[in-house]
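All protein chains of the complex are present and in place, except for one that has been dropped.
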Amino acid sequence: MRRGSIASLLGIGIVSGGIAAAVALAIPWLPVSASKEAGRIDFVFWFVVTICIVIFAIVSAAILYSVVVFRAAPDDDSDGPPIHGHTGLEIAWTIVPTILVTAIGIVSAIVLSQDDAIAKNAMNVNVTAQQFEWTFSYPEAHNLTSATLMLPRGRETVLHMQSRDVIHAFFVPEFRENEDIVPGLTTTLNVTPTRDGTYPVICNELCGLGHSTMRSTVTVMEPAAFDKWLKGQSKAVTSPSAATAGAAVFKNNGCAACHTLTAAKATGKVGPDLDKLPAEAQQAKQPLASFVRTSITDPNAYIQPGFPKNVMPQTFGKAIPKQQLDALVTYLINSSK
Amino acid sequence: MAAAHAEHLEHHGPPAPHYSSRVTPGVLGMFLFIASEIMLFGSFFTAYFFVRVVNGTPWPTPPYHLPVYVAFINTCILVTSSFSMHWGLQSIKRGNVWGLRAGLLLTFLMGLSFLITQAIEYSRIGFNTTNGAFATIFFCLTGLHGVHVFVGLSILGFMTIRAFRGHFSAEEHHGVEIGGIYWHFVDVMWIVVYLTVYIL
Partner (left out) sequence: MTAATLDPHEHHLTPSVRRGPVRRLLLGPGFIRAGWMFCLFGAIGFGLVVGFRWWGGWQPLFDMTPITLVSLLVAGPLGFLAGIGAFDYWTRYAIGSPTRPEDHSGHGARTWHDYFRVNTDHKVIGVQYLVTTIFFFIAGGFLAMLVRVQLARPGNHFFDPQTYNGLFSVHASLMIFLFVIPAFAGLANFVVPLMLGAPDMAFPRLNALSFWLLPIAGIMMLSSFLVPGGAFACGWTGYAPLCSTHQPLGAIFFNQGVQWAGASSIMTALNFLVTIITMRAPGLTFWRLPLLVWANFTTSLLVVIATPFIAGSQFFSMFDHVMHTAFFDPNNGGYPLGYQHIFWFYSHPAVYIMMLPGFGIMSEVISVFSRKPIFGYRLMALSLMAIVVLGFSVWAHHMFTSGMSSWLRVPMMVTTLLIAVPTGIKIFSWIATMWEGKLHFNTPMLFALGFLSMFVIGGLSGVMLGAVPIDIHVTDTYFIVAHLHYVLFGGSVFTIFAGIYYWFPKMTGRMYDERLGKLHFWLTFVGFNLTFFPMHLLGTEGMPRRVADYAPKFADLNMFISLASFGLGASVLVFLYNMITSWKNGPIAPANPWRALTLEWQVSSPPPIFNFDEIPQVVGSPYEYGVPGAQHAILAPSPTHAVEEVAAP
């Protein structure tokens, strides 16, 4: 190989590598990073991308160079030189990629073990997924349940995730965290949020027709604000006054998204108007208290005419602790009078 | 030359292929088929592994019982049938057509009694496919094997018909050989199924 061809090969390589690098740098590939784990994962990402760009540059340069330089003239029927191989080269392109992928493997394994390590003071959150709803509950705060996830900044959190029906997955792009939730198993995920804000929680495993709507949010806040929220909420839901407790449970579980209830300033239209509960109970020919309770724990037991089946989540019976359920029922009965 | 060639075309025959291996295509094909059959059983055993080892399902799940002794007798029947199969094949290799016929017939009858015993076992076992993972795996593994016995029996049936019609001879007995390999495979597979499902 002449020196000139080496130079031009190098030139093409640098240009195509440069273009690839520019694409990599100019475009904001990754969403903001909002967790400690995300930072490490981003490091692996860019580490591997760099290797890939170098390889891509080499390969594309060699191809482009060949296409330009070794193009046969239209009437050239001759053959190329009969080169059958070159042991040195063949060994080189076996060894070098082996080294590179080994490096990738080592870096990945280290990051993986770091991300998997669980701190001692980690907070626990139970996650229940079901077609097509999320419920989060805080075992350290009287099993307070919530339809959205609230997390304190800087504190490691372990999510213990269970599914009621099919496989779902918990995915927050800003956390770079993703794990399936498999019926019959409890899977876990560690997150240490580092950035305040509200991010989407995405169900990331095909789980049926509502898969694309199975969304919630996670809000990361100041530890102090979180403690205040947690205390306030758990005090409210365990408060002896059914009105305070019930109102809090109603709010945390996202009932307002679907129902109208004047006392809670809720105006949802997906489900029946809960201001009219007594009338509806009569229509169902059931005593009010038990009607309300079963409607929450087993919504499909009685379907209010004109409303769809299987829309109201069926998780509440399991997710809401007994006490809070009592409070919720009392609250609904009282406020619908 | 041209005329000879025209005649060659007339005859429409392909040139005789060149055999580049000592194994005959039929036997090699059967062995490869058995390789993929083993993998099919392998996938069922993987399911068995997940249910029994990973999930730790009690085996058999109370209150059910497995008729280990009946199945043992069945095992003996099937193993014996392998010998009669072998005897039939050896007979025809020596040109003994009646030995082949008797061997095949015996094998067929033993296979049939195996299948009938298994059907009776199914009907009296006291649980069915919907009774949990243990029952599922039991029926699917033994059922998969049962299907293979059925296929093996059909092949045996065809071989027997042909044997009685005099299609096999000391020189030409490929059909028996290949069918026989399959039957031996079905037997060996049963031993594995019996050990894993009933004994272990």
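Letters A and B mark the chains in the order given here, with residues in each chain numbered from 1 onward.
Everything below uses one rule, namely that a contact is a pair of C-beta atoms (placed from the backbone, for glycine too) under 8 Å apart; a residue touches a chain by one contact, two chains touch by 3 or more.
All of these numbers come straight from a predicted model, not from anything done at the bench.
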item: Contact partner of the left-out chain, one of B:60, B:99 or B:132; value: B:132
item: Per the touch definition above, residue among A:133, A:156 or A:177 touching the missing chain; value: A:177
item: Full-complex contact with the absent chain, from A:126, A:145 or A:204; value: A:204
item: Absent chain, residues of subunit A that touch it; value: 27-31, 38, 40-41, 44-45, 48-49, 52, 55-56, 59-60, 62-63, 66-67, 70-72, 76-86, 89-90, 93-94, 97-98, 101-102, 104-105, 107-109, 111-112, 115-116, 131, 165-167, 169, 171, 173-174, 176-185, 187, 200, 202-213
item: Subunit B residues that touch the omitted chain in the full complex; value: 1-2, 5, 8, 12-21, 23-25, 28-29, 32-33, 35-37, 39-40, 42-44, 46-47, 50-51, 54-55, 57, 61, 97, 129-130, 132-136, 139-140, 154, 158, 161-162, 164-169, 172
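Note that only the chains that are shown with their structure count from here on.
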item: Distance between chain centroids, defined by C-alpha means - subunit A, subunit B (Å); value: 50
